[in-house]
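In what follows, a single structure is set out as structure tokens and then discussed.
Every protein chain except one is present and positioned as in the full complex.
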Amino acid sequence: MATATVGKPEQRDERVAGNSALGKVLKRPEVGALIAAVAVFVFFAVITDTFATASGASTWLRSASTIGIMAVAVALLMIGGEFDLSAGAMTGFTGLAVGVMTTQWGLNIWAAMLVALVLALSVGFVNGVLVMRTGLPSFIVTLGTFFVLQGIDLALVKVIIGQVAIQGMTDVPFYDQPHAVFGSNIEIAGGRVYASVFWWILVTALATWVLLKTRVGNWIFAVGGAQTSARQVGVPVARTKVGLFMTSAGAGWLVGMLLLFTTSTVQSNTGVGQEFIYIICAVVGGCLLTGGYGSAVGAALGALIYGMANQGIVYAGWDNNWLKAFLGVMLLGAVLLNEAVRRRAERSR
Amino acid sequence: MATATVGKPEQRDERVAGNSALGKVLKRPEVGALIAAVAVFVFFAVITDTFATASGASTWLRSASTIGIMAVAVALLMIGGEFDLSAGAMTGFTGLAVGVMTTQWGLNIWAAMLVALVLALSVGFVNGVLVMRTGLPSFIVTLGTFFVLQGIDLALVKVIIGQVAIQGMTDVPFYDQPHAVFGSNIEIAGGRVYASVFWWILVTALATWVLLKTRVGNWIFAVGGAQTSARQVGVPVARTKVGLFMTSAGAGWLVGMLLLFTTSTVQSNTGVGQEFIYIICAVVGGCLLTGGYGSAVGAALGALIYGMANQGIVYAGWDNNWLKAFLGVMLLGAVLLNEAVRRRAERSR
Amino acid sequence: MTTPIIEVTDIGKRYGNIIALADVTTAVHPGEVTCVLGDNGAGKSTFIKILAGAHEHTDGRLAVDGEERHFSSPREALALGIATVYQDLAVVPLMPVWRNFFLGSEPTKGRGPWKRLDVDFMKRTTKSELSQMGIDLRDVDQPIGTLSGGERQCVAIARAVYFGARVLILDEPTAALGVKQSGVVLRYIARARDRGLGVVFITHNPHHAYPVGDRFMLLRRGRSMGDYPKTEMSLHELTAAMAGGSELEALSHELAEELGRDSEVAKALESEVKELRT
Amino acid sequence: MTTPIIEVTDIGKRYGNIIALADVTTAVHPGEVTCVLGDNGAGKSTFIKILAGAHEHTDGRLAVDGEERHFSSPREALALGIATVYQDLAVVPLMPVWRNFFLGSEPTKGRGPWKRLDVDFMKRTTKSELSQMGIDLRDVDQPIGTLSGGERQCVAIARAVYFGARVLILDEPTAALGVKQSGVVLRYIARARDRGLGVVFITHNPHHAYPVGDRFMLLRRGRSMGDYPKTEMSLHELTAAMAGGSELEALSHELAEELGRDSEVAKALESEVKELRT
Partner (left out) sequence: GCSGTGQEEGPDEASDLDLTYAVVTHGAPGDAFWDRVKSGAERAGKDYGVKVEYSSDPDPAKQSQLIDGAVADKVDGVIVSMANPDGLEQSVKNAVAAGVPVITINSGIEKWQEFGALTHIGQSEQIAGAAVGTRLKAAGWKNALCVIQEAGNVGLEERCKAVTSTMGGKVTNLQVDGTDDNAVQATITSKLQADKTIDGVLTLGGQYAIDAVAAVEQSGSSAKVATFDLSQDVITNIKSGKIEFAVDQQPFVQGYAAVTALYLKSINGNDFGGGQPVYSGPAFITKENADAVGEFAAKGTR
């Protein structure tokens, strides 16, 4: 009987067959994605010459990094049971805001960045409050915000600067200060590693810490997994969700700065359409669309897979018109592998 | 006690306050969307001259119709708890398939259409079986299909016909037979009404009948609302879902034919990006993203709202760069109104 | 004895490395009520889910009418006339009560393309079947998720009773029910038995189990402790077996002190403690 | 008598045009167990959800410590020391058991940016609190959705008992529990009362209600039928009141015939029928 083992917890439970540490590790949501990422890496390392070199890695790491930062933020939100379709447009919006404020209005560059951050966080706040207040699905609310931001990016910027892309950013005073933080790169083993890669790692680590080790992380899983239950046991649901929307807006600001100071320009359509790529990366990394399950590392790995596949196809020199088809097969393959690993883990003894 | 009223069902229940028929009607998922649609209509009818004329209506009805057919099919799928991101690309794929088979290979036009239908249904079937077999989220599986279809649409079509759009369709023998069915228009009260509008009404009516009056409809709600429960009481979950995927692929074929025979051309990027518009229309029409709730009429109204807003903004002559922003505000307004009506209905006595 | 409808031999179920059930052998006979007893987490629900086709067993064999089966879905079990009330009720919260009642076995009228749900019949039947259980619904169009726990359970039971043709499986059907509704359920079970159905009944209440049960199967930590006919067991022994285990003396004493001697639970524990001493 | 912790006056709750509760007046006193009794769908859960802050009341007033309140979230009630076990348990199925146990009131260690969950303590406490209830979990890292119904209920109860500071509200806590676990829960209730907590206890089992209850509140079809101290009620009267209603004679007879006289349910119905006759 149950009470028989009370007080002797060290005794082996006859109701558990085996209990390998490996099995436990394999159950984490991101392990499947990790194995899939390794598979994609090996695949391209074998069939192309450049992919696995330092300079090759530099390229796909870079393209994965900005997507990865957003994917992690969006993954947090998805674990919390919500979507943010304005995340992509936000990256363009913040970049354009800084560009307009500095090149046109001559504002100090750091001040402009601060203003842009405040703007971004306010949009996130409005998103969150609207979702919680009206009870509308976040899919629709943030779609609205997305459209509005897209309109601002295009029409307002056009009105102010007369064209649809920021020009002459490098001539702005003190440009190289934020450039050093967001846009520079250092050479490691013959490949350039961009600042965005370090930011990506930082954001992923931070998000993982928050998710697994803090109260807020517990609340994020709870509001996404069963909102009513979470509310009933006293989780501050509204505050948690609004915070998540602000986080994803904040990440949008960060990526906006990375884009602006790496390429020294942003355009009106920057980030439009990317919002779904973030969601895709999160799902590839093991997040559930229905909320309550997933990991930050998984989302980062999802972005890595996406970035590697995207660049790997170019390295392989395959007919570029098939790009999307290859990408589709690759993603599907990665997710299938991911799923197979997880199932194996569940069956493992 | 409970038994007190047994056998006297006509007696008024003291546990129910009021029971107005109006309240009951207002609770249906599509009523909010209907009121929102009326509001959008009135708005544009007032501020523009052309919107409410027969020829104006003809334009926005036409643009709503093809989106509406897909929105209804996608709504069924969403009620069943799944997504189909390949729905948009499918419209282009089927149109291109027929175009290539007739203009390049000289196949009989009806035979080509039949082949395209079989192709579409097979893709739907594969989608469904993959989702059910692998347990992967349909969001990812159909994203894979989407990418593959997009690749085929672009690369394969280019290989075969050397360009990315079908040309010369009108010269194909017997072109006017399917054109009469899918592409013609008749004049009603001075406005042209396209065949697609009638198809739209037909599809909506059919979907409503299936959802509300047949066993399959019951199963669709059940598999979307609580898949495990549905399985446990004996609902054939896999068959229902595979059927839904095939339905949305079939609708893609229908819309592909409507596009092909109305404009006499389709191009490689036809339908790409539309998949989310279908989902948006379904959600505006009251479908839950999480499944188990929604209506076909609602989705059709969602498409109507989208079509009216899109075209109305053009009639109003507002700056095209703001189009998206207006659209966002409009959609948000419609959904808010929708929600307000539903809440009022729930509080109504 | 009659040939059994369902026979299981050394059946077992693992979820990954968790062994929920192992080596259970028993049979369901027509016209007989088999009570499955056991502590929380003993594996009762797992056992009946295997019978109902909701979970595939990972070890052992399952035979229906002598033919070996590996149910891959509850639909197969239902087709053989095996109806089940699950502990978590298996309802679709957002759907109206009447749609839930007939879910998976909807009656239709009309033919060919006009074949459609017989909505009137469905609503009428739902209302009347429930009021026979003592549940007077305001409106069968209410989503079932808005019903009270007991009302929901009654829908699940009424549904299984309505569709159960040869075997009726009930997983703690009386848990959320009032005294009167429990009485109705017990009567249903007795009637089903009399009509020749095989019944599998799970409960934690010995006063519910003893009057209707013909055989009692005891599960403990996922293993069967044996299968006893009613003749070999008294209500007292049954109660003691359900409380199960050892080291109960202290709890029994404490309870008796804190709650007084009239508590059923205290009495049950006490009787068991006595038994263990002898 | 002591001043009540919670006092409700003419309280009511409507869901749209459905009146689930109307005109209920009662109070929760420290050191007293109030049992709420009633048929399925009588409004018991609705009542306690109002006390717990999960639903806002639509009519009447609610006062805590004499101060009028309109809880807009359960967090406010929890902050006042009111802990609740909901009938549907309020757990997050995908989360591990230990995270569920402490959800909303997580203990932390470290300071400033190093403030983090005290995972060790959380796991240890969960394991030990549950084994005190007679539940021996394999692994507190299991998602709570994979536990058996009774195990899950025990987690919810252990959590409320652990955090309940002044008022403990329990909605059918023993429904899915085995005999031993039920005993533990009753002991918890008795202890909480002795420590001076106010307890609200809902059950359909008179044998659980009578030993621990100090006052009995009867709900019928959403309305209160009165509030009786234990001194004014015998176990028999209580059982009869719980079975409630009229037209029970036939059912009682039938049951007695079909199940034999030893059925608890049959007896309860019989006694009520007798009472109604007198």
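Per-chain residue numbering starts at 1, and chain names A, B, C and D are given in the order in which the chains are listed.
The rule is simple: a residue touches a chain if its C-beta (ideal position, glycine included) is under 8 Å from a C-beta of that chain, and two chains touch if they have at least 3 such contacts.
What you see is a predicted model, and the numbers here were worked out from it, not measured in a lab.
Peer 1: So which of the visible chains would the left-out chain be touching?
Peer 2: Result for the missing chain's touching partners among shown chains: A, B.
Peer 1: Thinking of the whole complex, not just what is shown, which of A:59, A:102, A:138 or A:204 touches the missing chain?
Peer 2: A:59
Peer 1: Which residue from B:73, B:87 or B:169 sits in contact with the chain not drawn here?
Peer 2: B:169
Peer 1: In the full complex, which of A:86, A:227, A:295 or A:311 touches the chain missing from this view?
Peer 2: Selected residue, touching the omitted chain: A:311.
Peer 1: Tell me which residue among A:28, A:192 or A:343 touches the hidden chain in the full complex.
Peer 2: Result: among the candidates, A:192 touches the missing chain.
Peer 1: Of the listed residues B:138, B:204, B:321 or B:338, which contacts the missing chain in the full complex?
Peer 2: B:321
Peer 1: Provide the residue numbers of chain A that touch the chain removed from this figure.
Peer 2: 48-50, 55-56, 58-60, 62-63, 65-67, 88, 92, 150, 153-154, 158, 161-165, 167-168, 192, 196, 258-259, 262-274, 307, 310-311, 314-317, 320-321, 323-324
Peer 1: List the residues of chain B that touch the chain left out of this view.
Peer 2: Counting only chain B, the missing chain is touched by 49-50, 53, 55-56, 58-60, 62-63, 66, 150, 153-154, 158, 163-170, 259, 262-265, 267-270, 272, 311, 314-315, 317, 320-321, 323-324.
One rule holds in what follows: only the chains that are shown with their structure count from here on.
Peer 1: Applying the document's contact definition, name the chain pair with more C-beta pairs in contact, A-D or A-C.
Peer 2: Of A-D and A-C, it is A-D that has more C-beta pairs in contact.
Peer 1: Taking each chain's centre as the mean of its CA atoms, which one is most distant from chain D?
Peer 2: Here the answer is chain B, farthest from chain D.
Peer 1: Measuring from the mean C-alpha position of chain A to the mean C-alpha position of chain C, what distance in angstrom results?
Peer 2: 47
Peer 1: What whole-number Å value describes the gap between the mean CA coordinates of chain B and chain C?
Peer 2: Computed value for the inter-centroid distance: 43 Å.
Peer 1: Among all residues of chain A, which ones touch two or more of the remaining chains?
Peer 2: Within chain A, residues 2-4, 15-16 contact more than one other chain.
Peer 1: What positions in chain D touch 2 or more of the other chains?
Peer 2: Each of 15, 18, 39-41, 134-136, 138, 180, 244-245, 248 in chain D touches at least two other chains.
Peer 1: Once you draw an edge for every pair of touching chains, what topology comes out, line, ring, star, complete or other?
Peer 2: It is complete, because no pair of chains fails to touch.
Peer 1: Flag every residue of chain C that touches chain A in the complex, lowest number first.
Peer 2: My answer: residues 14-20, 39-41, 220-222, 244-248.
Peer 1: If you look only at chain D, which of its residues touch chain A in the complex?
Peer 2: Touching chain A from chain D are residues 52, 54, 73-75, 78-79, 84, 86, 89-95, 99, 102-106, 108, 115-117, 119, 127, 131-132, 134-136, 138-139, 159, 180.
Peer 1: Note which residues of chain B are touching chain A in the complex, please.
Peer 2: Of all residues in chain B, those touching chain A are 134-137, 139-141, 143-148, 150-152, 154-155, 158, 273, 276, 279-280, 283-284, 288-290, 319, 321-329, 331-332, 335-336, 339.
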